[in-house]
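What follows is subunit A.
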Amino acid sequence: MFGKIFRNIAIAGLLASSVLGSPASAFERTDKGNVIVFGGRQAIPVLDPHVRYDWSTRMLQQAVYDALVKYEGNPADIKPWLAEKWETSADGKTWTFHLVKTAKFHNGDPVNAEAIRYSFERGLKVNKGVAWMLKDFMAPEGIKVVDDYTVQFDLKAPYAPFLSFLPWWYIVNPAEVKAHEVDGDYGQKWLTDHAAGSGPFKLGRWEPNVLYEVESVENYWKGWPQGNNRPAGVIFKIIREPAAQKAALQRGEADIVEGLTPDDYVQIARAKGIAIEDHKGMTTFGIKFNTQKGPTADINLRKAIAYAMDYDALIQVYNGAASLETSPLPDAMKGFVSVPGIPRKDLAKAKEYLAKSGYANGGITLPYVHVAGLEEARRIGLVLLDSLKPLNINVEIKPEQWPNMVANGSKVETAPAMTSVYTTPVSTDPDAVAYQYHKNSWGQYFAMMFYDNPQVSEMIDKARGSSNWDERAKLYADIQTQIVADQPEVFGMLQNRRWARRDYLQGFQFSPVRFTGEVDLYPLWVKAE
Partner candidate 1 sequence: MTATSIETPVETSVEANRPLTFRERHASQIRQWRLYAHMFRKSFSSMLGLTLVVLFLLLAAFGPLLAPYPEAASGAINMSAKLQPPSAQYLFGTDEMGADIFSRVIMGARTSLWIGVIITGLAAIIGVPLGIIAGYSGGWVRAVIMRITELFLAVPGLALALAIVAALGPGITNCVLALAIVWWPGYVRLVEAKTLSVKEELFVESARSIGAKTPWILWHHILPNCLSPIIVKISMDMGMAILSAASLGFIGLGALPPAPEWGAMISVARTYMPDWWWYSLFPGAGIFLTVLGFNLLGDGLRDILDPRTRDR
Partner candidate 2 sequence: MTEPLLDIKDYRLHIATFDGAVHVLKGINLTVNRGDTLGIVGESGSGKTVLVRSVLGIGPRNSKVLQGSIAFDGQDITHLSEKDWTKIRGIRISMIFQDPMTYLNPLFTVGRQIADVIAAHEKAAVNGVSSKAARRTRTEELLDQVGLPNPSMLFSQYPHQLSGGMRQRVLIAMALAGRPDILIADEPTTALDVTVQAQVLDLINSLVEKLNLTVIMISHDIGAIATIAKRCAVMYKGEIVEQGLTSDILNRPQHEYTQRLLAAVPDIDAAAEKLPAEPAATEPAKPGILLEAIDLKKVYRSQSGAEFTAVNSLSLSVKTGEIFGVVGESGSGKSTLARMLLSLIEPTSGDVIFDGTNITGLAGEPLRQMRRHMQFVFQNPHSALNGRHTIGDAIGEPLRIQTSMSRRDIEARAEALLDIVQLPKSFKYRYPHELSGGQKQRVCIARAIALNPRLLILDEPTSALDISVQAQVLDFLQELRSELGLTYVFISHNLAVIRQICDRTIVMKHGEIVEQGRTENVFLAPREAYTQALIESGRKTSQAATLRPGS
């Protein structure tokens, strides 16, 4: 019995090893066609579109679900998707959406107005993940089904950014969800690792912390841009070590990876058969001061630090794949203006401000907190440390676990003097960034500076309330200048978004509004050579 087993093993072994011995196989081929492998570091604990979102989660949500509208292109603009057209009332409080009639859920049910209503209601009721975007302006009752293919939203108050949030409100199939509801949890348990969507892909294997597979839907209602080249599916594989990611890419075990170190990108670009996607992103980096407590409450000190900072080094940290901020807003955002006189390295000025500050000759130590494991943040810390030596200010670089950092940052008392924060606006509307400087944002990680300028807050409220773009643009210009003047943070740089991919991977479309690392899987395909 066993003898037989072992003989078979040996034989199988010989076969297998001959396969493995051969040079690294390219993209994975299955009987259904090519499968694209995406190597990423971040797992996807919960897929439910109304409960969580981060880059990896949203990438798959975008793949299996559709929303009324979708961000596409660079600069990102909002394309009709489930909704073919929409109009808004003069007072900007009522929005009406007309749906496409062809849209179908994976199980064949039509995507109708009720589905839309239910999804939005669910999002608001569950009160997690995306809820914050609309909850203050819209009650569940405010969503009305006009007819099968028309839905209407009544806002409590005019809310200019409204539309810019809708791409992240994915539509779930009410029938399926209700079927799996457990004691009124809106099917949360079930949707954690199942999907009830209408998107271009449907869920395949789901092995938490290992891989998450989506299979392309043959007759996707919106069709496929790459036609018959559409891949059989995409596997999102968890590869934690950058070294392993690089290795996987080189061996063709992965077709596209994210999160390599800046130097890796430079290095691997030279490798044959590998291309680098390098795009200007919307993710801003700032060293947020605690403007309410401690030395950094002193604006002169803040200015001093801002002028002492070695901004060129910031770019060098990214091997040039970044551009300095010229305003709190990213360039790609509507209403962006480049603020003149935004601080650049100028020791003389720095010393001037320091002299005016309460710490005329330095001699203080300030903590600089960054998320543990974020390489660039750590290096920027080193740059800061080096830059502040001339001011005789010492920097204590503290990597913190994300939850601890967030927890400390939620209160003025515990917030560190300096925290490095990357923020990616969830929409292209300037409000998305501007509101971070509104007093209501206190307690959020991106508001760790506890910036308090009543007049700015007031302008922000005014701007988000108005539906007249020119008026808003004016306001946002002022807001930007004022913020820069108050120096609640050291305005850093916009890092480029980078991916390394095999050159046979086609159809990559970049859109700055997506998170770092997030890719729109829909248009991808493999060019078989």
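Here is the rule we use: a contact is a pair of C-beta atoms (placed from the backbone, for glycine too) under 8 Å apart; a residue touches a chain by one contact, two chains touch by 3 or more; residues count from 1.
Here is how the candidates were picked: all candidates are chains of the complex that A comes from, given by their letters.
Keep in mind that what you see is a predicted model, and the values were worked out from it rather than measured.
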{"item": "Touch assignment for subunit A within the complex, options 1 or 2", "value": "1"}
{"item": "Residues on subunit A engaged by candidate 1 in the complex (per definition of touch)", "value": "241-243, 260-261, 263-264, 267, 312-313, 316-317, 372-373, 375, 378-379, 381-383, 385-386, 396-401, 404"}
